[in-house]
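First up is the structure itself, then whatever we jot down about it.
Just one protein chain is left out here, and the rest sit where they should.
== chain A ==
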Amino acid sequence: MKCYKSSSILSTNHHPFFYKQQPISSLQPTSIPTTISYPTRTRFSSTRIQSRLTHDDPVKQSEDLSFYDLLGVTESVTLPEIKQAYKQLARKYHPDVSPPDRVEEYTDRFIRVQEAYETLSDPRRRVLYDRDLSMGFSFSFSGRRQNRYDQEVVEEKSEWKAKWQTQLSGLRRRSNQKDNNTMSWAARMRRQQQESS
C-alpha cells in the first residue's frame, strides 16, 4: 500500500457539479485548500560521509508560510535582497548539499523556496501575489494561486493557442462570466479588479 506524504505542494479547489463559482472577494479567508499528495521519493544514491549542515537544523514542515516567510524577508524587500536570500537558502536546502538522510524533506523545502523566489522576483507576479496576500489568502501553496502563477509562464509563450481553444461546455455551465481566453492579460486584470471592488 502506498503511503502519501502530506508535504505535497499540490492542492485543488473543487466545486459541486453545476455549482456557480462565487466571485473571489466572497471567499472566506479561513478556507483551507485540500491537497493531492503524491509520493516524494527522491532517488539519491551517492554515499555521503559528511554533512554540510548540522543534523539538528530544523526544516519547517508548516505549509502556511507565505512566500515572504519562506525566503525570510519582509514585504518591502528589494529585488537584489530577494536574490541574495534565495541563493543563501539554496545553499541550505538544495539536494546536492543537504544531509543524506533528509534529502526528501530538504528537496520539498527547496522547491517551495524556489517557487517563492520565482514569484517574488517577477514584478508582475509579485503584484498578483501581494494582492492575494492582502485579501487574506495567506497560504503560499493553494492550488488557485499556483495554477495562476504557473499558467502565466505557459500563457506567455502560447497565448495565441488559448484563443483557439474551444470553451468546454461543462466549464461554461459553471460560470456566467465571459470567456477569459480572448482577453489580454491587462484586460483580465482590470476585470478582476472590477469584480473585487
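We take it that contacts are C-beta pairs under 8 Å (C-beta built on N, C-alpha and C of every residue); 3 or more make two chains touch, one makes a residue touch a chain; residues count from 1.
By our rule, contacts and distances are computed from a predicted model.
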Omitted chain, identified by the protein name its UniProt record gives, among "Heat shock 70 kDa protein 8", "RuvB-like helicase", "CMP/dCMP-type deaminase domain-containing protein" or "Cytoplasmic tRNA 2-thiolation protein 1": "Heat shock 70 kDa protein 8"
Absent-chain interface as seen on chain A, which is shown: 2, 4, 9-10, 12, 14-17, 19, 21, 24, 34, 36, 38-40, 42-52, 80, 83-84, 87-88, 90-91, 94-97, 100, 107, 110-111, 114, 118, 144, 147-148, 150, 153-154, 157-158, 161, 165-171, 174-175, 177, 180-181, 192
